[in-house]
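Structure, as structure tokens:
Left out: one protein chain. Kept in place: all the others.
Let's turn to chain A:
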């Protein structure tokens, strides 16, 4: 079972497969990200990150660098 404290979820506009490809290389390369996925069926294109070390802010910065929106979900 994943430790729930290490799961971060964000609303994004990573909507298309193309969008996903743009960001996936970056996310795959970050070794601190243990696992990630985007639910593109969801209206908020929820990005889910499992990481022991990265903060919400760090993730937001990474995603925004690719010109996507990224807002933490409460």
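Throughout what follows, a residue touches a chain if its C-beta (ideal position, glycine included) is under 8 Å from a C-beta of that chain, and two chains touch if they have at least 3 such contacts; residues count from 1.
In this text, contacts and distances are computed from a predicted model.
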Message: So one subunit is absent here. Using its UniProt record, which name fits best from "TetR/AcrR family transcriptional regulator", "NADH-quinone oxidoreductase subunit N", "Cytochrome aa3 subunit 2" or "(Fe-S)-binding protein"?
response: "TetR/AcrR family transcriptional regulator"
- request: Since one chain isn't shown, list which residues of chain A touch it in the complete complex.
  value: 4-5, 7, 9, 37, 39, 41-44, 46, 48, 72-74
